[in-house]
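Okay, so here's the structure we're looking at.
Below, a portion of the complex is reproduced, with chain positions unchanged.
All chains are identified by letter, namely A, B, C and D, in their written order; residue positions are counted from 1 within each chain.
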Amino acid sequence: MRIAGSAGLLSGRRPPPGAQPGVFELPASAHPSDVRALIWDGERLEERTVHGPEELAAAAHAPGVTWIEVTGLGDGTVLAWIRDALGVHPLAVADIANTPQRPKFEDYGDRDLLIAQQVCRDEDAGIAVEQVSLIAAPHWVLSVVERPCELFAPVRQRIRTMASIRRMGADYLAYALLDAVIDGYFPTVEAIAEVLDDLEDEILGRPGPTLLARLHSVRRVLVTLHRSMWRQRDALAQILREDGEPLGAGVHVYFRDAHDHTLQILDAVESYRELTIGLMDLYLSSVSNRLNETMKTLTIMATIFIPLTFLVGVYGMNFEVMPELHWRFGYPVLWTGMIAIAAGLLWWFRRRGWLGKDPEDESGGG
Amino acid sequence: MRIAGSAGLLSGRRPPPGAQPGVFELPASAHPSDVRALIWDGERLEERTVHGPEELAAAAHAPGVTWIEVTGLGDGTVLAWIRDALGVHPLAVADIANTPQRPKFEDYGDRDLLIAQQVCRDEDAGIAVEQVSLIAAPHWVLSVVERPCELFAPVRQRIRTMASIRRMGADYLAYALLDAVIDGYFPTVEAIAEVLDDLEDEILGRPGPTLLARLHSVRRVLVTLHRSMWRQRDALAQILREDGEPLGAGVHVYFRDAHDHTLQILDAVESYRELTIGLMDLYLSSVSNRLNETMKTLTIMATIFIPLTFLVGVYGMNFEVMPELHWRFGYPVLWTGMIAIAAGLLWWFRRRGWLGKDPEDESGGG
Amino acid sequence: MRIAGSAGLLSGRRPPPGAQPGVFELPASAHPSDVRALIWDGERLEERTVHGPEELAAAAHAPGVTWIEVTGLGDGTVLAWIRDALGVHPLAVADIANTPQRPKFEDYGDRDLLIAQQVCRDEDAGIAVEQVSLIAAPHWVLSVVERPCELFAPVRQRIRTMASIRRMGADYLAYALLDAVIDGYFPTVEAIAEVLDDLEDEILGRPGPTLLARLHSVRRVLVTLHRSMWRQRDALAQILREDGEPLGAGVHVYFRDAHDHTLQILDAVESYRELTIGLMDLYLSSVSNRLNETMKTLTIMATIFIPLTFLVGVYGMNFEVMPELHWRFGYPVLWTGMIAIAAGLLWWFRRRGWLGKDPEDESGGG
Amino acid sequence: MRIAGSAGLLSGRRPPPGAQPGVFELPASAHPSDVRALIWDGERLEERTVHGPEELAAAAHAPGVTWIEVTGLGDGTVLAWIRDALGVHPLAVADIANTPQRPKFEDYGDRDLLIAQQVCRDEDAGIAVEQVSLIAAPHWVLSVVERPCELFAPVRQRIRTMASIRRMGADYLAYALLDAVIDGYFPTVEAIAEVLDDLEDEILGRPGPTLLARLHSVRRVLVTLHRSMWRQRDALAQILREDGEPLGAGVHVYFRDAHDHTLQILDAVESYRELTIGLMDLYLSSVSNRLNETMKTLTIMATIFIPLTFLVGVYGMNFEVMPELHWRFGYPVLWTGMIAIAAGLLWWFRRRGWLGKDPEDESGGG
């Protein structure tokens, strides 16, 4: 399990210290941008591709509700359109460009900025965390993601097929998009639960050589998810304290539900972090235990044979005068003595509990 | 001690991310539902089984107080009845269906939603945590559980036999049901206390091979109980801040008592978590100690016999010119020297405190 | 140091989950009850033993201030008297009976309930924690303890001998009793400080086999005291926020002093908990250190003699053609070589710092 | 990675305890001071070097906005000018002189004091933390640093070249300088992220001898950065609560952005601290693992050869009566027996999992 994606680390894009606030710099490798608008008014539903600032302004000001969906930042032209044609504050535009920002809510009059972080499961790299930026205005919502991750597809589908969401305003659309992003954490959290279960079984059974690395990478993922969800929760609490437009009291019941989901995810992430620490303790204990078993094996072996080897060494000496060597029953008597010593030591080990049943065959302590 | 039950983990039922809020999906394996109504008004007490939305509405609107008890969600038909015939908000119905929710209180006008988590002791799997959902309305209370766990039986019995509870309103009934759920944690917490006492005795005595696994599973149970009770406490504090119907100030003295019980349980769970960490430390220390004892045994054995074995090896050599071999008292002199060396080493070990009384026979450090 | 007493653990008396709130169950083994009243009015002082509900009501309503002291709960008859003759709320009576409750303050109109936990030093079991329940009314105070622990004796003595306390009201009496209970923690906390000092000396010196068990039991005691004092502090803060009768602003300066004492005790308990964790770390480090010393001894011994034993083995072989065996100075040359090898190894060990002064004779690392 | 600079430690300059508040003492080694003023008014821009208190006052009171940039404290003369010619409170001047102060905001009427700590990357010593003091007045801003660190260069450049910043007031200038200092943390935090990644790879691979020292020094740097940023965040939150001059509501949107940056840095620093602790655990576990591997090697070797060595010792004895020695096939039979014993022990080790594939060649546990 690995974290990838621009939002997973702090090492994102950022203008150099001391630069003018509100500026942004985009790497040449940025994903080319694609701007689509979904406009509906009652029963009417229209989808457009937007090619310039005028078309953008027209789409935003169309009657009804408009969802402008931007994918990829390209060379930043689209960001200039957003700033100029839609009247979004330059600081908000800079937050869209200079990823990763922490999840937050900022009220710029009737252009509210919502930053969230989406978690996509990526077959190769594990988990990709990407910034999602939303601008909520009274009649339109702008969403910006850099790389497509199909979290918005079900929302788009609901708009196309169900009348109920089309009867709600732009504030509900902002909620629906944010909720899709937040609910996208659940499958990841469940995957972590399964990984932890596997790791626990492995630690109590026979831990493999990559166990520690896997345990540590789960810990990293949990630290990232916790940081992200914690800020998301703060942002939602702030929305619930807001009063005016565009995210008014009318949709608070829905945002409260989203807030509740962040709490559920946080609860789970915190429990899993605690379990991860518990697993690390468990692993350390079981390694110590195993070391003890190893040492007992060595000690039993050495303690039994070292005195016997000494004894046979004694009778390998070449002294002229060693009467025992000439006794008739010297050899069998020595064997008897050596067997007695070995038996005595074995009895002593058993009394100390070192020779009970082999704990390796049991779960747990082996 | 193991956690089972749908509420113990986050991996519950949940519509896919991006789905419409308020929808729910039920697995085909859901427990079939059984709806019973208990209606009383002064001395009159009536029990009915409810078979359709009209009967449900009739029971809820019967004069007096009604307790509608739903066991099992079946195919979700009952949930639709609740939404449509009783006027419960779709988001509240979704929270009943999409278990596990965290324990919470939500005020939907005069239909308050209370989510709690009951702890049932299950002979096979240890502990089963299940969601309990309550809807409190001015004249009726609806309780929904998926699998029956006889926590509500004493309340039912009190309603059948005691006039005092029948003189109170629906708000008191909501309290009585919630209190039964919360008090159901006490036996589990006491069982954990006993398990911890046993584990402590075992660590200080002779730890068995499954000790670590048992210690870790207690830790898991405590993490789950803590998460659940912490949220329950928040939910109760929120009820105590509420003012209007249906859970008004009249029953606050009772809910304050329930809140007090959550604090007691939390205190105990937190103390036990700390003790669990202390036991893990204790175990690690005692394993280290035991390892040290093992190594001392080996070191004493090896240190005494290795020089002696060297010496007897010397006189096993076949050099032509080895004058000692021809001395008359060479052999007894060698024995005397070897015994002196062994005695000297034993004296040195005793001075270092390695040969005191056998700590294995004492409690603690062995 | 061991915790005993009913309040030390959660496994107290408690009606089964789902039972009616306000009920209590008493074990057959409960201490028989003894009710005494101490009544004063100006200079007049009277002591009575109370035998029934009428006498109880008469004592409470006598002119002046009355202290009703109940020791032992017996079969619960006294609790029924308290409920019926003194007008105490059934939930408050249940809290007196169903011990242990957490320390708390609850305002039932002009019958305030104060729950505290007293710490008695018990020669056998170490520390016994018992619940103390106080009911403060405008003109009387009721105190209930199950087992006598002479914390109230000095207060009784002051009432008998000093006019100053007899000039104050019932609110001051409630304070005096609570303060006696809180100040009773100081000797215990001092005893813990001494135990920790002894444990520290022992860890840095020569730790005995029961050290770990004693360290862990101090940790348990500290967890219990912390839990208890923390709640006591909350309860006192709540009293200081109360305004009306019976514990009005007039005695707040005294309750503030008691609050201050809880803070002092909490400070000490928290510092000692931290030191206990520090001692556990210290112990683990010193065990590791000792293990290292053991292993160095073994390694030095084995590393010196293993090559020498090999060498003498070589010349014990029976090959026909082994020219060295026939050299005139073969034997002394071998001895010289072996002494050189041993000296070289010793020099190498000294260079690695393994043969410095014996750390066992120093404090600390041995 | 090492922390240097006067603000990294508490051991800064400070008058002796009991001295008059507001005094300062400067070491003889202080950097000589250099005072420059940058004055602009609309399009006009003027740069001056200031040589005396009168010139300082004149620059501050010039029409438009003035930025007075002091580098180095010299013998403190400049501080006396600041106090006397600019009317800055003596306590504020003492805070400028007695470095390091914690980052803070203090409101002395219309002379607000802002203390921050800049992080400079220093090729030799790693990271240098230096105090930056700002005095914000309605029409001028004074900045004091002891050693130049080119964080202010981009701001100076923007003033020289861009009209936009010259249209803003002194309050915006104060923001721009503070923001440059805060954004200067980002490269350091990114460098730490890289160091942690390297350390993680090394721990899971083949840890070198300096690993522990490097891990610990990262921990020290993180502790310092956290302390500094935490206080910076508090200071910014306090500015956002201020209302009047000179840092009024007009620039709050910018200070909110700076506050947001401190939160981002804090998030990262806290995550990295947690990862550092995780890495220490990982390292301990892998050392234990390695020890276990070492011991298994020894145990396998010793356990196989110790019994065999005993056996060959037996037949090296010189008893007169040892019938086996005279058997024709004694020698090959013994070899067969010894090979059988060795094979049996190897089989037993393999069954215990000690002889699986070499975990050293894998990542992780080796």
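Structural remarks
The criterion applied here is as follows: contacts are C-beta pairs under 8 Å (C-beta built on N, C-alpha and C of every residue); 3 or more make two chains touch, one makes a residue touch a chain.
Nothing here was measured: the structure is a model prediction, and the numbers come from that model.
All protein chains share one sequence; of the complete assembly in this entry, 4 are displayed, while the total copy number is 5.
We adopt the following convention: only the chains that are shown with their structure count from here on.
Chain centres were defined as the mean of their Cα atoms; on that basis the chain farthest from subunit B turns out to be D.
Looking at which positions face the partner, subunit A and subunit D present mostly different ones, since fewer than half of the interface numbers are shared. Centroid to centroid, with C-alpha atoms defining each point, subunit B and subunit D lie 40 Å apart. With centres defined as mean CA coordinates, subunit D is found 25 Å away from subunit A. Of all residues in subunit B, those touching 2 or more other chains are 284, 288, 291, 295, 298, 302, 306, 309, 313, 316-318, 322, listed in ascending order.
Chain contacts here run in a simple line, from one end chain through to the other with no loop closing. Here the chains touching each other pair up as A-B, A-D, B-C.
The touching residues of subunit D, counted against subunit A in their complex, run 151-155, 158, 162, 164-165, 176, 179-180, 183-184, 186-187, 189-190, 193-194, 200, 204, 253-254, 256-257, 260, 263-264, 267-268, 270-271, 274-275, 278-279, 281-282, 284-286, 288-289, 291-292, 295-296, 298-299, 302-303, 306-307, 309-310, 313-314, 316-322, 352-353, 359, 362-366.
Remark: subunit B residues 9-11, 14, 16-21, 91, 101-102, 104, 106, 206-214, 216, 219-220, 223-224, 227, 231, 280, 283-284, 287-288, 290-291, 294-295, 297-298, 301-302, 305-306, 308-309, 312-313, 315-318, 322, 324-326, 328-331, 334, 360 touch subunit A in the complex.
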